[in-house]
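Of the protein chains in this complex, all but one are displayed in their positions.
Entry: chain A
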Amino acid sequence: MATMLLRHMAPNQAGVIVKVKATGELGRRIRDMGLVPGTPIQVQGRAPLKDPVAVRVRQFTLTLRNNEADYILVDVEKIP
């Protein structure tokens, strides 16, 4: 187990959110989407230009930009 930023996760890598550092509008939007500590998350893939990133969380797929993913810390499992 290691903690890293969502931005640095590899495709298909899974983990559990430990912290969401964003505040204000961005923080609220992230939380509205269900990204709160304790939530399992898996990287689905990245757009053709490597940004945004698509993640699977709570049975749905969400995309967010890398600079927004920088606010999310994840306890990751080893790359399968």
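By our rule, a contact is a pair of C-beta atoms (placed from the backbone, for glycine too) under 8 Å apart; a residue touches a chain by one contact, two chains touch by 3 or more; residues count from 1.
Note that contacts and distances are computed from a predicted model.
The chain not displayed here is annotated in its UniProt record as "Ferrous iron transport protein B", chosen from "Amino acid ABC transporter permease", "Ferrous iron transport protein B", "Fluoride-specific ion channel FluC" or "nitrite reductase (cytochrome; ammonia-forming)".
On the side of chain A, touch with the chain left out of the figure occurs at residues 20, 23-34, 36-39, 44-45, 47-52, 54, 56, 58-65, 68.
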